[in-house]
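Each remark here refers to the structure printed beneath this line.
The complex appears here without one of its protein chains, the remainder shown in place.
Entry: chain A
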Amino acid sequence: MIDKKHIGRTTAPQTFDVEKGRLKFFAKAIGEKNPIYSDEAAAQAAGYKTIPAPPTFGFCLEMESNSLWDNIAAMGVPVGKILHGSQSFKYHAPIYAGDKITFVTKVSDIVDKKGGKMEFITEDSTGTNQDGVLVCELQRVIVVLN
């Protein structure tokens, strides 16, 4: 069972570049063919400043912090025993190619169910852009199968 002392574990703020090439690659990987997600001119014609990050891309940026892997390693949980239980996003402002987003992630809860056969790690993250604007809030729940 995971020691509950890890509740409250918080990453130092880490800043990641939203790279245009990475967004194009992501659009290809998810089969997104709307040109606003890969072509700057198409994005601007549709009223966007430049290529926007798709709705789930904030998760990918946050993952660059390695917080998930660092947290489960600190908790003694093997990578092969985890599943992604759920994910939520709250959007406050768009994320665009060229932005720099700073993430802070906190372990907000750890609960066990079925006598410890399953444990649930809840992690909350905030993403703030280079202008100090809160752009997104993320919550992921990781399921540990013991």
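Convention: contacts are C-beta pairs under 8 Å (C-beta built on N, C-alpha and C of every residue); 3 or more make two chains touch, one makes a residue touch a chain; residues count from 1.
Methods note: contacts and distances are computed from a predicted model.
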Among "Tryptophan halogenase", "Succinate dehydrogenase", "MaoC domain protein dehydratase" or "Multiple sugar transport system permease protein", the UniProt name of the subunit that does not appear here: "MaoC domain protein dehydratase"
Option from A:I7, A:C60 or A:A74 whose C-beta touches the chain left out: A:C60
From A:M1, A:I30 or A:A45, residue that would touch the chain that is not displayed: A:I30
Residues belonging to chain A that touch the chain removed from view: 22, 25-26, 28-32, 34, 46-48, 52, 54-56, 59-60, 63-64, 78-81, 83-91, 94
